[in-house]
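Dropping a structure here in structure tokens format, bear with me for questions.
With one protein chain held back, the other chains of the complex are shown just where they sit.
Up next is chain A:
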Amino acid sequence: LTFPVGYSAVALNHVIDFKEKKQEIVKPVSPSELFPSLPVVQGTSKRIKVLTRLTLVVSDPSHCNLLRSTSANIRLYDIIAVFPKTEKLFHIACTTLDVDLVCINVTEKLPFYFRRPPVNMAIDRGIYFELLYTPAIKDSTMRRYTISNAISLMQICKGKNIVISSAAERPLELRGPYDVANLGLLFGLSEGEAKAAVSTNCRATMLHGETRKSACGVVYTVKKPRKVEEEETTLPACKKAKTQA
């Protein structure tokens, strides 16, 4: 089923919950096993990029040791997210843990309030906060919790470093990027921030994951104009880029 909703990269999630007995991190399922032929991005001829992602539900500080251990399987995942259940763990996740995303609970009232110092540290480190929107579509009480948790997060982080994603289990629970940006408006983001939450912040999370995997850094090469007379002609283009951003 080629579902034309207009995304160019998708991440498949694998959740690990530590409340059950000792779980081992399994190797991520390779995307080529799931889809015989990846669907093409709408409008271009490139295939959709499928990444793998691991979510750790932590309710105890000892669970975090798994991240620090050099288990080979963890390195195979492209993006790592952590779902803290207590304030202390939220603090640890924002300040010291080596993750790309911190999931914010949307299905129940938060047991703790966000404080500014760990949130600011997370923003400096390049960690993004993730909000899910599929529970909001399904159920009315979840919708209220989603909106109230999201707005309280916005007040602390001022709309920076937010990623909105869906925890869809069925294709009909997905929404197109324009619609998800409109949902961001409901959460208290401004229009530019909402669009960034769907596009640039997600891309930055992918790069952050790549940085973490390669352990040194990501070099982004951009062609620079060499000749002096060319600089004159590229100036109006830069000005246009600034007004568009």
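Please note the rule applied: contacts are C-beta pairs under 8 Å (C-beta built on N, C-alpha and C of every residue); 3 or more make two chains touch, one makes a residue touch a chain; residues count from 1.
Definition applied: contacts and distances are computed from a predicted model.
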item	value
Omitted chain, identified by the protein name its UniProt record gives, among "Exosome complex component RRP41", "Ribonuclease P/MRP protein subunit POP5", "Protein YIPF3" or "Transmembrane p24 trafficking protein 4"	"Ribonuclease P/MRP protein subunit POP5"
Full-complex contact with the absent chain, from A:57, A:92, A:110 or A:137	A:137
Residue in contact with the excluded chain [from A:86, A:182 or A:199]	A:182
For chain A, the residues touching the chain missing from this view	1, 3-6, 40, 42-43, 45, 133, 136-137, 140, 143, 171-172, 174-176, 178-180, 182-183, 185-186
